[in-house]
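The complex appears here minus one protein chain, its other protein chains still in place.
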Amino acid sequence: MSSGTTADQLTGPVGFSLPLSPSGTSAMLTAPPWHFSGEIVLVDYRVDPAAARRFLPPELDLGPDPGAAAAVFAEWQWCSESGAELTDPEQCQFGEFLILLGCEYRGRPLARCPYAWVDRPVPMMRGWVQGMPKQLGEIHLSRPVRVGRAGSRPDGPGRRDGTVSVRGKRIAELGVRLTGQAEPPFLHTVPLVHTRVFPAWLPGERTVSRLVTSKVADVEFGPVWTGDGELALFDALDGDYASLAPVETGAGYAFAYAESLCHGTELS
Amino acid sequence: MSSGTTADQLTGPVGFSLPLSPSGTSAMLTAPPWHFSGEIVLVDYRVDPAAARRFLPPELDLGPDPGAAAAVFAEWQWCSESGAELTDPEQCQFGEFLILLGCEYRGRPLARCPYAWVDRPVPMMRGWVQGMPKQLGEIHLSRPVRVGRAGSRPDGPGRRDGTVSVRGKRIAELGVRLTGQAEPPFLHTVPLVHTRVFPAWLPGERTVSRLVTSKVADVEFGPVWTGDGELALFDALDGDYASLAPVETGAGYAFAYAESLCHGTELS
Amino acid sequence: MSSGTTADQLTGPVGFSLPLSPSGTSAMLTAPPWHFSGEIVLVDYRVDPAAARRFLPPELDLGPDPGAAAAVFAEWQWCSESGAELTDPEQCQFGEFLILLGCEYRGRPLARCPYAWVDRPVPMMRGWVQGMPKQLGEIHLSRPVRVGRAGSRPDGPGRRDGTVSVRGKRIAELGVRLTGQAEPPFLHTVPLVHTRVFPAWLPGERTVSRLVTSKVADVEFGPVWTGDGELALFDALDGDYASLAPVETGAGYAFAYAESLCHGTELS
Partner (left out) sequence: MSSGTTADQLTGPVGFSLPLSPSGTSAMLTAPPWHFSGEIVLVDYRVDPAAARRFLPPELDLGPDPGAAAAVFAEWQWCSESGAELTDPEQCQFGEFLILLGCEYRGRPLARCPYAWVDRPVPMMRGWVQGMPKQLGEIHLSRPVRVGRAGSRPDGPGRRDGTVSVRGKRIAELGVRLTGQAEPPFLHTVPLVHTRVFPAWLPGERTVSRLVTSKVADVEFGPVWTGDGELALFDALDGDYASLAPVETGAGYAFAYAESLCHGTELS
């Protein structure tokens, strides 16, 4: 079956993803590229390097800064190449929270995402196509405001806060007090490396898994503001998640960010 | 019972609203003033003047522009005097959709809000304290983006769209193509007049209702962008709601807006 | 203004509650009576009597069993006199969690509800009309199943569990291991006494509050199953809520229950 958008009785229903349908328009996911514009709030922190190591596949190692980690909130708008999603704000918006661990592949710096949550099903499923372990959660992130007293300004000092809950339990809270400008935080500038996983379902089938990096284009950063960061990961899921709690919390950052996500590349 | 925040056994539990509790900290609502900062997208439109008239209490009349109406989306942050809510983005954010009808009281221009929906319970309940008929809905509104392709810029030409659904049914969709700057739209500049309603519950009790306007302070407008508006109200609720569907659609507007809501004033 | 369902220009828009509208059909709430059929899971427990006392208005006292309390989960269907809501399952269903404290008025046994959460806005608002301090939360309760392995049977031994979360934080968890039959638990058989509160909004206005009991009719209990109860209240809200955490946990109960809620009665 092709991933095209037309079909006849020889090919049957089509689509980039399920659900397949006669014309392909019912597919939950559109084909890449996908364009993203968002507001990011990130806190650098450190985990126990041994805990981080246990989340890495054997092809990767911790690199020169073992235990480097980041907790990242984002509020996104996205669209496909056509831009059609932008007229439906429910469809083009989502919130995200993820954890990044610094790592290397043969000396090349990368980031590994052991956990991620979004608040809409389309980006969740799109994550799994890439190998990004997105699940569904409740994500809330301060928005800068342009007038009045109920928030701080988009480009300037102030405060941003983020919270994430999963199935009715708070799993992380983050805060940043922005005081000055800075360069983009390192872990937000390196490629992500994911493991694509196709769970076994047929008798005797082996789960297929592959390491892939994500190819992005048109990366754009707005001014980066920085200041003291605060971060708490709560022990509300399982011991593996809890093992990535901060042993030290560093700087926080807030910035506008855009990228286009094009395709994956097998690690080699 | 006072609305204070301390109590002893002589007074019992206290609070500005239910739930009353020993120290008053459990109250769902904080006492006013409440400060709001938001992004507004509004479309001017016209309804059948006879339909608008039927939504007005006898003390009000349609004034010199019968049938003038507006459909308004907003994405807010809010806080109490202390600002405490601002560190909890789930608590300080909400979306809103409302309809405004132009009207007058003894020659004084006002706006009447026959319907309003928000996506959080605190602003819903706070609305009822004021007489504003807020119900719960799903509100989605385009956000301007500062970088990348997935949206238009905060202060400039572009497109904004809003959708609102109630109990799984779409009830309104709105769009604006911003092309230039303008003054604030009239119906957003006049006071709102509400009917406070306390439903009868005791045998023989009469429902109490009072006309009140809302006293606001510290009003602030960002630059107002305008252009062609689009609006559809769907017949998914009842005939009364459907009677306010547009007979003509006018200009659309997008702007940042702030106000502080202080107290009500009986109409006289 | 009457609570009737027709109007003309002399009376203006009508309704039992906001929103008022020309024919009254837009009101969020229907007029009582309201009929309820549900499945209840309840755990008897004990709180610090001094903490319970601080939640009682001065007219009430703790009675002969100070510190008696219950944590109650319910999954309801409801309808107005017409039964019209029953064909819309989204409208007629809701989940509820509440706390009851044993108390007395002049020797008459009553129950006081200091906290309650529901998962739909209509029962929340209907609660405030009665003086019941309902807020919005996420409520989940085991359902008995009639076939298969994924649950225990409706009328027999087994296990029931309930969880409630508020704004992304777990605030209570409850479990019952049903082993035999029993009489209905006492706190579920006495009238509730609420404080109706109309928050002040006009300058100089005093908050009105009145003690009322709820008049119910057509009470029906299914067979009551009982066994060991488990209960945890988490310190995720404020100190007042936390002060009602269990100092001792008693028996649990599960049963079908129905009632019709007719009107309030001033306590005298």
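General observations
First chain written, first letter: the chains are A, B and C, and each begins at residue 1.
The definition used in the following text is that a contact is a pair of C-beta atoms (placed from the backbone, for glycine too) under 8 Å apart; a residue touches a chain by one contact, two chains touch by 3 or more.
What you see is a predicted model; the values in this text were computed from it and never measured.
Between the chain not shown and the residues A:E90, A:D161 or A:E259, the one that touches is A:E90. Checked against the full complex, the one of C:F16, C:F36 or C:F198 touching the unshown chain is C:F36.
Which of C:T11, C:T25, C:Q93 or C:T265 touches the hidden chain is settled by the complete complex: it is C:Q93. In the full complex, the hidden chain is touched by subunit A at residues 1-3, 7, 9-13, 15-23, 25-26, 28-29, 32, 53-58, 90-91, 114-116, 121, 124-125, 128-133, 135-136, 167-168, 195-203, 207, 209, 212, 237-241, 243, 263-266. For subunit B, the residues touching the chain absent from view are 138, 140, 163-165, 168-170, 236.
Residues of subunit C that touch the chain left out of the display are 35-39, 75-79, 83, 86-90, 92-93, 138, 140-143, 145-151, 154, 159, 161-163, 175, 218, 220-222, 256-260.
Rule of thumb we're sticking to: only the chains that are shown with their structure count from here on.
Comparing the contact residues of subunit B and subunit C by number shows a mostly shared set, over half of all numbers used being common to the two copies. With centres taken as mean Cα positions, subunit B sits 34 Å from subunit A. Subunit B and subunit C, compared by their mean Cα positions, are separated by 29 Å. Across the assembly, subunit A contributes residues 138, 140, 163 that each touch 2 or more other chains.
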